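Some chains omitted; the rest stay in position.
Letters A and B name the chains as they come in the text, with residue numbers starting at 1 for each one.
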Amino acid sequence: MRVAGMNWMQMEARVRADDRCVLPIGSVEQHAYLSLATDMTLAERVALEAAGPLDVPVFPVLPYGLASGFTAFPGTVSLRLSTYLSVVSDILDSLYRTGFRRILIVNGHGGNTPVTAQISEWLNGHEGARVRFHDWWRAPKTWAKVIEIDPAASHASWMENFPWTRLEGVTLPEEAKSRIDFDLLAQGGAADKRALLGDGNYHGLYQRPDVEMEALWAVAVEETRALLTHGWL
Amino acid sequence: MRVAGMNWMQMEARVRADDRCVLPIGSVEQHAYLSLATDMTLAERVALEAAGPLDVPVFPVLPYGLASGFTAFPGTVSLRLSTYLSVVSDILDSLYRTGFRRILIVNGHGGNTPVTAQISEWLNGHEGARVRFHDWWRAPKTWAKVIEIDPAASHASWMENFPWTRLEGVTLPEEAKSRIDFDLLAQGGAADKRALLGDGNYHGLYQRPDVEMEALWAVAVEETRALLTHGWL
């Protein structure tokens, strides 16, 4: 259930009945031939489809995240880590104040993961709160499905190429990108990284059949939903 | 043009040809009977409609803003001012790094206005940059249109009740809300403010005919577009 579809009276009633909510977080950054908004789009969409049948409120996706490694690619927006920690803490404060105690963060971007250290601090100061941080695309079942389809999969490759992230009129390379050297990639600044990355895909084909993508998506939605319904501390 | 509809190569080409872009900023906060996402929805929508015919890229709306006055209303998300300054500066840094030099910020929430002081600082350190900060609903022509329709207009009143911010199945009061005492409202904390505000509307009717709303919207879109095409320093 989109928070955009609720007013505050409805929210007040909802949180009294059920203390779960979802916060999707993404990034606006290079995704090779795909949409610059790939990560925010996928995080919000998987969250909405997962939470929908449960009537759990899904807050608007935080579109911007940690993308300092891609700042040499035009259109990438990167928050400083110190900023990001504050943003996520402030949002969690607001959700807690509203009354939520079980918060699922659906993350669409691997680069955002360091914020988990901030969440750990935040939990120490908020009695009764539980937060699950879910990297939807590399959660166990979803990642197993990715590997089953094609183990050559990565940032900006086929595994992020869904009907809702690909762009009309953009022709994709037909051959798989060979694997980036991750060790080299981490050593230098944004200009070095752009030089190493070329179009931005890390590894693998650029597109696979939609029937495979739909199957992958179904697993991801299911796995995300299960985090709302099972396994809370 | 949505940034979500572009990849980084397209962005690189675009910014070489035209150094204008738009950043909408909103808030998720109580809007009485209307959507909690009213401000982010309106800011992004007016930005997209204004920029669309010009092919100027519109970045994803920053959904969360400064709403400390409404934190006693469930569903309100408020960033601390210190956080918000950092977020907006970081985004501007990213737009500048991409190559944009004329940036229109379309703001959907009066409470965000203090960030203009940060933008003033930011401009001092970014050679050649120009930023226009546009409170779309109280820009001269739009506000004149509001007054022409009904001068009893405010936060969460009819003037924010568009087909895309009202909620299905919610019945609205038929009488106008009498004017809140703004001086009292500013003096105390969030709980005091909630007590003063009741349902959250500041002043005026809750709804007016859609034909009036469409006329108002048309003025707002036109006025916003004109800021992209005219009057840059």
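Here is the rule we go by: contacts are C-beta pairs under 8 Å (C-beta built on N, C-alpha and C of every residue); 3 or more make two chains touch, one makes a residue touch a chain.
Every value quoted in this text rests on a predicted model; they were computed, and no experiment measured them.
K.L.:
All chains are the same sequence, and 2 are placed; what is the full number of copies?
P.N.:
6
Heads up, the rule we're going with is that only the chains that are shown with their structure count from here on.
K.L.:
Taking the mean of the C-alpha atoms as each chain's centre, how many Å separate chain A from chain B?
P.N.:
About 25 Å, centre to centre.
K.L.:
Where on chain A does chain B make contact in their complex?
P.N.:
It comes out as residues 2-12, 15, 28, 30-37, 40-41, 57, 59-64, 71, 73-80, 82-83, 86-87, 90-91, 94-95, 97-99, 167, 170, 199-200.
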